[in-house]
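Here is the structure we will look at.
Missing here: one protein chain of the complex. Every other protein chain is in place.
Read from first to last, the chains carry the letters A and B; within each, the first residue is number 1.
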Amino acid sequence: MSWMAWTLPTAVFFAVIATILVSMTVWEIRSPCIERKGLLPIATTRGDRLFIGLLSSAFFHLYIVGFTTINIWVALVLSIIWLISVMRWG
Amino acid sequence: MSRRKNVGIWAYSVFVLLPVYWLINMSFKSNEEILGTFSMWPQQFTWANYQVIFTDPSWYNGYFNSIYYVVLNSIITLLVALPAAYAFSRYKFVGDKHLFFWLLTNRMAPPAVFLLPFFQLYSSVGLFDTHIAVALAHCLFSVPLAVWILEGFMSSVPREIDETAFIDGYSFPRFFIRIFLPLISSGIGVTVFFSFMFSWVELLLARTLTSVEAKPIAAIMTRTIGASGVDWGVLAAAGVLTIIPGILVIYFVRNHVAKGFALGRV
Partner (left out) sequence: MNKTQNNKAWFLVLPVFLLVAFSAIIPLMTVVNYSVQDIFDQNNAYFVGVEWYREVLQDPRLQDSLLRQFMYSGSVLAIEIPLGIAVALMMPTRGAMASLTLIVLAIPLLIPWNVVGTIWQIFARADIGLLGYVINGMGIDYNYANNAVDAWLTVVLMDVWHWTSLIALLCYSGLRAIPDAYYQAARIDRASNWAIFKYIQLPKLKGVLIIGILLRFMDSFMIYTEPFVLTGGGPGNSTTFLSQTLTKMAIGQFDIGPAAAFSMIYFLIVLLVSWLFFTTISQLDKDKTKEISHES
């Protein structure tokens, strides 16, 4: 596995993603989700909203890193807030 | 109107065939003739370029290598994609839509992104420079595509057929092989066609994952470019030979393919 060149931050990153996916699955089995229309222009399920939130956060990070001098931790905190609001109201 | 249509389709066919004709033309010329005189057909017709390929094992083994991993890829693809497509077409399950989307993104992912990790992954499991490595790597594109195509065909088979068979006492494997597969045979034809096609035309991954033993013909062709310039004649002959398997395959599945396209799943 040494060729994969693991580092602590990336390991934490993937562990978090995996945990989110597993808990979403468990949640889905416990109480299946119904598609609904929130603030987003299309009807979405829980999983769709998670994907939208994560993908937009990724692009937001790229923007912060590439074109501003704002600290990346600020971007992370903002993204988490964004992700939660998309999940809740999206 | 119909005459105008005919002229149009003829013009387009000429546009498609002309470059191919030029390749064939070149493959029957000697290098002196290619570089020396310009003519629409060979003045001194020669088989010498083909002779080079058919008498040199390092050339013709390239064809065998390519065909070997392409066939392997088609078989693996079909074996894993059939049950999965059945599941997608008949059942709802947790995460089905997202899994389907994830599979399709792999069809879209650029191979250049994965080049280096692929090389290391297959080296670390000891598969580097084997046919199976190329076949497995090509599964990344062919399996999602196959699931997509087959799902379309299976969805058009009514569920009642499944249910009747189970009531009649068929076990699942027996039902699947004896009743279900014949119903979607044209779907299988189309799937084989596309996994063959995408595996046959791909070079970047095939070249990265092989060095000697399993080197595809497409990679061997690069060696016609030597210190003394390009060996155009042999290059053209090798190119002509790579077109033939494709034409054979399209001939056999031509009627199925129209149907497959009709489902809008390619």
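As a convention for this text, a contact is a pair of C-beta atoms (placed from the backbone, for glycine too) under 8 Å apart; a residue touches a chain by one contact, two chains touch by 3 or more.
Nothing here was measured: the structure is a model prediction, and the numbers come from that model.
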{"item": "Absent-chain contact - pick from B:52, B:104, B:132 or B:179", "value": "B:104"}
{"item": "Interface residues of subunit B (partner: the chain not displayed)", "value": "1, 5-6, 8-9, 12-13, 15-20, 22-23, 26, 34-35, 38, 40, 76, 79-81, 83-84, 86-94, 96-97, 99, 101, 103-118, 120-121, 136-137, 139-140, 143-144, 147, 155, 159, 197, 200-204, 217-218, 221-222, 232, 235-236, 239, 242-243, 245-247, 249-251, 254-255, 257-262, 264-266"}
{"item": "Contacts of subunit A with the absent chain, listed as residue ranges", "value": "2-7, 9-10, 13-14, 29, 42, 51, 55, 58-59, 61-62, 65-67, 72"}
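Definition applied: only the chains that are shown with their structure count from here on.
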{"item": "Inter-chain centre distance, subunit A versus subunit B - centres from mean C-alpha coordinates, in Å", "value": "36"}
{"item": "Subunit B to subunit A touching residues, read off their complex", "value": "94-95, 97-98, 120-121, 123-124"}
{"item": "List of subunit A residues in touch with subunit B within their complex", "value": "3-4, 25, 28-29, 45, 47, 51"}
